[in-house]
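Every protein chain except one is present and positioned as in the full complex.
What follows is subunit A.
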């Protein structure tokens, strides 16, 4: 617990943390409001209250995942900044177990990602509810939990992937480039190239967008959750193993 508390102090005492969070959360909030208004204005008048409730949650979580890249970069910076300054040596002298340091960072970052998702999702949901009031939205149906779970897991996954890449490459620029490649470029290319859907199935982007109802289902929801979860955990484990071999 000492390591977790120390990593939280480290993160909250750097202004760059609040810049990344501020940019991520405010952009996502603005786009959520904009997106929800646009989507809801196009709804057919016959939409039921339950369909409206589901639509609000979907529009809301599309907004939440828009904050993932600043959070991924925050994950990277939380360790690459220490390598760049050399302060990582002080960290490892104080906590010789490198896996403990990495897992403490992961715990703090995951909590921040969940908190950021709620800071976007709760106002976004209330806003969507207000805009869609003429449809009389009910409480979100059971199916909405896959959307909430998928969107939340995506933003946590990207944050932890950023951390893992930072710990593996020990260089912020390289790590952020690889993060962009995995999250943006390769999935985009996969949509256009023949056979791309096979590649996309094992990349984190498609399963997340399937869960938040933005792309057609190509796998069961459980499989989509498993792929996302694997992207959150496996790169981090690789980083832990790579770091345990003291260079």
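In the analysis below, a contact is a pair of C-beta atoms (placed from the backbone, for glycine too) under 8 Å apart; a residue touches a chain by one contact, two chains touch by 3 or more; residues count from 1.
Note that contacts and distances are computed from a predicted model.
Engineer: Can you tell which of "Ubiquinone biosynthesis protein UbiV", "STAS domain-containing protein", "Aspartyl/glutamyl-tRNA(Asn/Gln) amidotransferase subunit C" or "ATP-binding cassette domain-containing protein" UniProt lists for the chain that's not drawn?
Structural biologist: "ATP-binding cassette domain-containing protein"
Engineer: Tell me which of A:87, A:122 or A:237 is the one touching the absent chain.
Structural biologist: In the full complex, the listed residue that touches the missing chain is A:87.
Engineer: Which residues does subunit A use to touch the chain missing from this display?
Structural biologist: Touching the missing chain: residues 2-3, 5-7, 9-10, 13-16, 81-82, 85-87, 89-97, 246-247.
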